[in-house]
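Apart from one protein chain that is not included, each protein chain of the complex appears where it belongs.
Naming follows writing order (A, B and C), and every chain is counted from residue 1.
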Amino acid sequence: MLKTQEFTLNMGPQHPATHGVFRLLLHLDGETVVKAEPIMGYLHRGIEKLAESRTYTQVIPYTDRLDYLAAMLNNLGYVQTVEKLMGIEVPERAEYVRVIVSEMSRLASHCLATGAYALDLGAFTGFMFPFREREKLMDMFEMICGSRMTFNYMRIGGVADDLPEEFYPAIKKFLKEFPACVDEYDGLITGNEIFQARTKGVSVLSSKKAIQYGMSGPVLRASGINYDLRKKRPYGVYDKFDFEVPVGENGDCFDRYNCRVLEMRQSHRIIEQALERLQELPEEEPLNAKVPKVIKPPKGEVYHEIEGAKGVLGYNVISDGTVNPYRVHVRRPSFINLSLIDEMCRGWKVADVVAIIGSLDIVLGEVDC
Amino acid sequence: MFGEGLIKGLTITWKSLIGKKITVLYPDEIYSLPDRFHGKFRFDKDACISCGMCVRACPNKVITLETEKVAKKKRILKYEMDIKYCLFCGLCVESCPKDALGYEKDFEMCQYKWEKLPMVFVDEEPLPAEEKERLEEEAKKAAEAKKAAQEAAKAKAAEDASQGKEG
Amino acid sequence: MENLFTNLAGSLRAALESTGLPAILTDTSMTMVKLTAILVFILLNALWLVYMERKVAGYIQFRPGPNRVGPKGLLQTTADIGKLMSKEVVIPKQADKVLFLLAPALVFAPPLMVFAVVPFGENMAAIDMNIGLFYFLAVASLSTVIFWMAGWSSNNKYSLLGGMRVVAQMVSYELPLVLSILGVVMITGTLNISEIVRSQQGIWFIFAQPLAFLIFFIAGVAECNRAPFDLAEGESELVAGPFTEYSGMGFAMFFLAEYASALVISFMCAILFLGGWLAPFGMTFIPGWIWMFLKVYLVMFLIMWIRWTYPRIRVDQLMGFGWKVLVPLSLANIFVTGLVMKIFKMLGW
Partner (left out) sequence: MESNQVMKQIKEKYQQVEILDNHLLVPETDIKAVMKELRDAYGYNVLSNETAVDYQEYFEVIYNICRVPEGDMINIKVKIDREKAEIPSVVDIWPSAGWQEREIFDLLGIRFTDHPDMRRILLEDDFEGHPLRRDFKWVGGRD
């Protein structure tokens, strides 16, 4: 007597496709996923708890380690929250510097997402192309703040240091070359018929569902909702830039991927404009606001959101008037975007699970905090 | 047409196949590190005033600083960085008022043995009691001598001034 | 030069005969020598192809590829094999030990058996069989069983999935592979591989049968589990498919066998469609066996180039592509070939 039987497959925690130490317990019927059970916490370091015993400035290096692929944006979110709490006005020059570095960080993160997505689908060379640009970006970050991944560059009230001299020619060269590089990704990955067959129509996320589950970032925008905090609730000097928000139509894996590629072009535009404005400003202008040596925000509570590389990145900082924050909570976009993984994977093949996880672009440092 | 994207992909990889290679062959060519590179730490013992700012700035409590007071001067007994906990955030270097801490352009900090990981910059025995006393005595003498010299100089200056006035 | 190897074989045979051995012994020892030469040839080629693949991959990805071991990194694969040989062979506790060890031992057999009928040049086949093509088709599909053995006996879920994929893939690609060759067979009217090459004197079959070539190439790539059809291995989802549990030399055997079977497909492409040892544009001053190599390596490079460009296709899409696109197309190709042949015959060409 023949009968079929479901079997479980442990994908992860050590698996090339889960983008970190993430475990997915798949219940399979042949190759079709019946149920996907996400299990995480393998990278939980308790950053929220650690922050309680650190001073406000000392928390900044820890925020680097949340989304380590776009650490500048994490820095930015945190320092802006504390600035909001203390009512600090940041000098214009610092704002532009911040925009440049955070958009560079977004580019670096999207480069990795694009490349890793190609790798998830089996195109190894598609992985190397975006990494070439990411490498250039990291070289520039190294010039700016001495580190390639965990920058700790932003400070409460400004930035740690001025942009170095050698940075300007490097970024100009990069900006000149970058559009051609994105065209290369389009030719090598986006336009490839096999790639499209693998991603188009796969795991469609309807706009209704995306909103219900609080998705954000490219995942939400791919479902056709124009929601970008840089436009909707501008922070810093983002209201002064001219850029578009790419929006997808179907909400499938291809749209989620393509949104990131299109966003890279927009980030490129923003960096160009910011660099222009920055060079118009007089060099003598200060880079840091006047901040007391010991940062002691008044008693209070602020929740502030920015548009991170993976989605809406929110910081909830509560101060009790001492030098240590009373509570820091991070709204991690990867964590919330991941919450629908079970439903998105159901009914798709094992190979699609890889494509779906890749299209969500999660970082386990952020999921587990 | 179906297949267009496939052929375009092949042309792109063909271009990169015959194009320039960008890898830096590491031990043969050294990639030039920027000035701000966060690498191995440099500690200048003589510049350090043992104020303890770096110890307080460190988020991960990496730095141990032990001092003893000899003749009103702080003497560093131990300055150690437990590098396995270091985040390389740079807050210690930033907080140093005397530029005693800094970076070197060296990132090869691997050690074969776990115990060798902490970077020990200063590790000295505390001075024996008699040596301390001697130094303190000397310092006292020196201070007295200095004071005397100063007073003498002052007196001389006053003398000069009065002479000058007279003259 | 042209007859270097045939002359060598001839003089060896003469030397053997002169010692007064009975004819049957001479024949047997000649065959043994030829097969040993082929084995050495395949192994050396597999080693070289691994190196070539890594170089091609590196160059495509802006890297210099292996460049440390030996001049230009030429000894890299040798060093790798040496390392793998010195490693412990780990047998999982729950594995079926006999099959688990048998699979890597057998994996070289099918490509080796196919090479017995492959002509490396004019009169340079070890065994010139009348039904050589048929033999090739029959033996080449044997490797499925070995992959399935490896996947099943490892008792690992990833291996099992990989093994299932191999079988499904082989079933859906064997058919278009056979059907695409039929066109060639119809034109030449023979299953003898050497005969097929000789009948390409006038025109290579890639020009007479372009569609058949395309189908044969695609099905062949799928047959030897190379990207974009490397579903069985599928390292981004199935870790390493049937080879997940293999370590040391077992893994190395599978690794090398992949190149050996890719080499078989390249040889068949060159023989069936690219005119085998025939020189193009009358450039006969270069010996035929060198032409053969050039063509084989051209196909091999094409396979590598494709591997390092395309993403992997999904398992259901792969089978859909096989059954819904390649099979009807190859049937249409046969129909059109027959029609055209009939018309030619009526016209009296």
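One rule holds for everything that comes next: contacts are C-beta pairs under 8 Å (C-beta built on N, C-alpha and C of every residue); 3 or more make two chains touch, one makes a residue touch a chain.
None of these values were measured; they are calculated from a predicted model.
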Among A:G41, A:P286 or A:G347, contact with the omitted chain is made only by A:G41
Per the whole complex, from A:T8, A:N226 or A:Q279 the residue touching the absent chain is A:N226
Touch with the missing chain holds, among A:A118, A:V312, A:C345 or A:L360, for A:V312
Absent-chain interface residues of chain A come out as 40-41, 44, 46, 48-49, 53, 211-216, 220, 225-227, 229, 232-233, 300-301, 303, 305, 312, 314, 316, 318, 326-327, 329, 331, 335-336, 338-339, 368-369
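To be clear about the criterion, only the chains that are shown with their structure count from here on.
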Note: chain C sits from chain B at a C-alpha centroid distance in Å of 62
Chain A and chain C have mean C-alpha positions lying a whole-number Å distance apart equal to 45
Chain A to chain B, mean C-alpha position gap in Å, rounds to 34
Going by residue number, chain C touches two or more other chains at 60-63, 308-310
Multi-partner residues in chain A (2 or more other chains touched) are 125, 132, 188, 192, 194-195
Residue positions on chain B within touch of chain A in the complex are 2-6, 8-9, 11-13, 16, 22, 33-38, 57-59, 87-91, 94, 103
Counting only contacts in the complex, chain A reaches chain B at residues 54, 57-62, 64, 125, 129, 132, 142-147, 150, 152, 160-161, 164, 166, 184, 187-188, 191-196
Chain A contacts chain C in the complex at 7, 9-10, 15-17, 30-31, 118-126, 128, 132, 188-189, 192, 194-195, 197-198, 349-354
